[in-house]
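Removed: one protein chain of the complex. Kept in place: all other protein chains.
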Amino acid sequence: MKQTTIDKFSQERDRLNKIMSNYTSLTTNRFLSLDNQMYREGALPQNTKELLGLVASLVLRCDDCINYHLKNCFDLGYSDAEIEEAMSIGLLVGGSIVIPHLRRAFAVWSEMRGNETETK
Amino acid sequence: MKQTTIDKFSQERDRLNKIMSNYTSLTTNRFLSLDNQMYREGALPQNTKELLGLVASLVLRCDDCINYHLKNCFDLGYSDAEIEEAMSIGLLVGGSIVIPHLRRAFAVWSEMRGNETETK
Amino acid sequence: MKQTTIDKFSQERDRLNKIMSNYTSLTTNRFLSLDNQMYREGALPQNTKELLGLVASLVLRCDDCINYHLKNCFDLGYSDAEIEEAMSIGLLVGGSIVIPHLRRAFAVWSEMRGNETETK
Amino acid sequence: MKQTTIDKFSQERDRLNKIMSNYTSLTTNRFLSLDNQMYREGALPQNTKELLGLVASLVLRCDDCINYHLKNCFDLGYSDAEIEEAMSIGLLVGGSIVIPHLRRAFAVWSEMRGNETETK
Amino acid sequence: MKQTTIDKFSQERDRLNKIMSNYTSLTTNRFLSLDNQMYREGALPQNTKELLGLVASLVLRCDDCINYHLKNCFDLGYSDAEIEEAMSIGLLVGGSIVIPHLRRAFAVWSEMRGNETETK
Partner (left out) sequence: MKQTTIDKFSQERDRLNKIMSNYTSLTTNRFLSLDNQMYREGALPQNTKELLGLVASLVLRCDDCINYHLKNCFDLGYSDAEIEEAMSIGLLVGGSIVIPHLRRAFAVWSEMRGNETETK
C-alpha cells in the first residue's frame, strides 16, 4: 500500500522524537508537555485551537508544523472551504512568501481527501 | 474624558490611512480591500477569523496588528478565558520573544474591560 | 536530456498550483492574481521589480521564492555582477543566516549560466 | 522651525552611533563599514540599490531601516509612483503584517514631500 | 534622581506583569515559570545562559528582551569587550537589520556603565 506524505511525516516525526527523548531535560520535557496539552478542549473548542495552530504555523512558514495541524484539522472534520478560508488568512497576513508552503499544504490536504492527482 | 490606548491607536491609524490613501495605487488598494473583506463571515464564522488574525499577529509580533484584532475580538464578545487561551497558543508557538507583546496585549484588554489599574 | 534544478522546480510548482487551484476561493485567487500582476512593467521597469522580489525573498529566506525570481532575472538578461551585487545586499541586510540560501542561489544561477560544475 | 520625523530620526541615529562607537570592535566596525559601502554605485546603479534596501527593510519590518532608505530614495529623486510601486512589492511579499510600517512610511514620505497634512 | 532607561523599562515591565497576572491561565503561567527557571545555573553556568538569551533576543530583534538580558549580563559582571563580542555575533548572524537594536543596546549598556553622554 502506498504511503502518504502525512504517513511518512508522522513516521519520521516519531523516529526523531525517540532520539530526542534520549537527551531532553526537565525544561524541554515540560515545554513539550505544555505544547501537547495546549490544543485540548478548554475555554476554546479543540477544533478552533487546531485552526489557530495551523495559521500560526503558516505565517511562521514551518512545513512540519503545518502538516501536523493540517492532519489534526482533517481528523476533526474540517471542510475544504473552512480550511481554505483559514489558510487564506495565513496567506494575506504572511504575504506571498507563504505561497510555497500553501501549495504544499493543499497537496497534503488533497492527498488526505484522497484526491492527490486531481486537476481541474 | 480619558482617551484609551485603543482610542489613540485607532485615531492615529485613521490619520495615517488618510495620508497613505493619497499615494496608494491599484495594487496596494486591492490588497487593502482584500484584507478588509477577509475577516467577514464566510465558511468560518467572523469571530473565529478574528481570533486567527489575533494569533497570527501575536506570533509575528506586531503590536498594531494585535491591537486591531484584540479590539475586534472584544467587540465580538470574547471572554477573558477565551482570549487568554488563544494568546497562550501564540505564546507557546512563538516563544518567550512574544512575552513583551503579550504583556501589552493584556494591558490593552484590561483597559477595554475597564480594569486598567487592577492588580491582584 | 538532463533536467536542471529550475526545470524540476518549475514542474513541481506547476503540479502543486494545479492541485491548489481545486481548493482556492475568491480571496486567495485575487491575492495570487495581484501577485502575478505586480512584477509587470509599471512606474518601475520590470527588471527592477524582479530584483526587488529576489532580494525580498533572500532576506525572508525562501528558496522557492528565490528560485522563481532568479529564473526571471536570468531571462531578463541580468549579468553575473548585477545579480551578485543584489544578493550581497540581501546577505548584509539579512546576515549570515542567509548564507545557505545564497549558496544554493549561486548554484542555480551557475547552472542556468551553463556552468554547473565550474570551480576556480 | 519645525523638526521633521526624519530630522529627529537622523539626529537620534547620530547620537546613538557616537555612543556605540565607544564600544565597537574590529568585527563590528568592519561590518558597519561594509554596510556603508554597499549602497554605492557599482554593477547596479545607486538608486536601484537604495530601493533594494528599502524593500528588504519593509519585508523585515524595521521602521528605522525603512526611514533610512526612504530618506535616501527621496534624496535620489524617486517619484511618488516609483516609491509606491516598490513598497507595494514589499506589502504583497510580506503580507498585511507590513501595513503598520507602510502607513508610517507613507507619512514620512508625505512629510518629506512637504504634504504632511494633506488628505484627499 | 534621574531614572535610567533600564529603571523605566523594569518598572513598566512590573506594572504590565501585574495586569497580565490577572488573566493568565495554567498554561501561560507554566510557560512563564519555565522561562524564569531556564536561565539559572545548570549544566551551563548562569552567565553563559544570559549571554545566549541576549544574542537570541538580538537576532530576533526584540528591544525589551535585549534590555532584560543586557541588565542581567551587566549584573553578572560582563566586561564591555565580552558584551561587544557577543553582540557582534548577533549582528553578523542577524544582519544590518539588527543595527538599530544594537545602537539602542549600546546606549543602555553605556548608561548602566555610567557613561551615557560619552563621545569619542
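We call the chains A, B, C, D and E, going by the order they appear; numbering starts again at 1 in every chain.
One rule holds for everything that comes next: a residue touches a chain if its C-beta (ideal position, glycine included) is under 8 Å from a C-beta of that chain, and two chains touch if they have at least 3 such contacts.
Note that the structure is predicted; figures quoted are calculated from it, not measured.
The missing chain, though absent from the view, touches A, B, C, D, E when the full complex is examined.
Looking at chain E, the residues touching the absent chain are 31, 34-35, 38-39, 42-44, 48-49, 51-53, 55-57, 59-60, 65, 79, 81-82, 84-86, 88-90, 92-94. One chain of the complex is left out; on chain D, the residues touching it are 25, 27, 30-31, 34, 37-38, 43.
Interface residues of chain A facing the missing partner chain: 13, 16-25, 27-28, 31-32, 35, 56-57, 60, 62, 64-65.
Just so we're on the same page, only the chains that are shown with their structure count from here on.
The most distant chain from chain A is D, comparing centres defined as mean Cα coordinates. The interface with the greater count of contacting C-beta pairs, when B-E is set against A-E, is B-E.
Distance from the chain B centre to the chain C centre is 33 Å, each centre being the mean of its Cα atoms.
Centre-to-centre separation between chain A and chain C, using Cα means, comes to 26 Å.
Each of residues 25, 27, 31, 34-35, 38, 43, 56-57, 59-60, 65, 92-94 in chain C touches at least two other chains.
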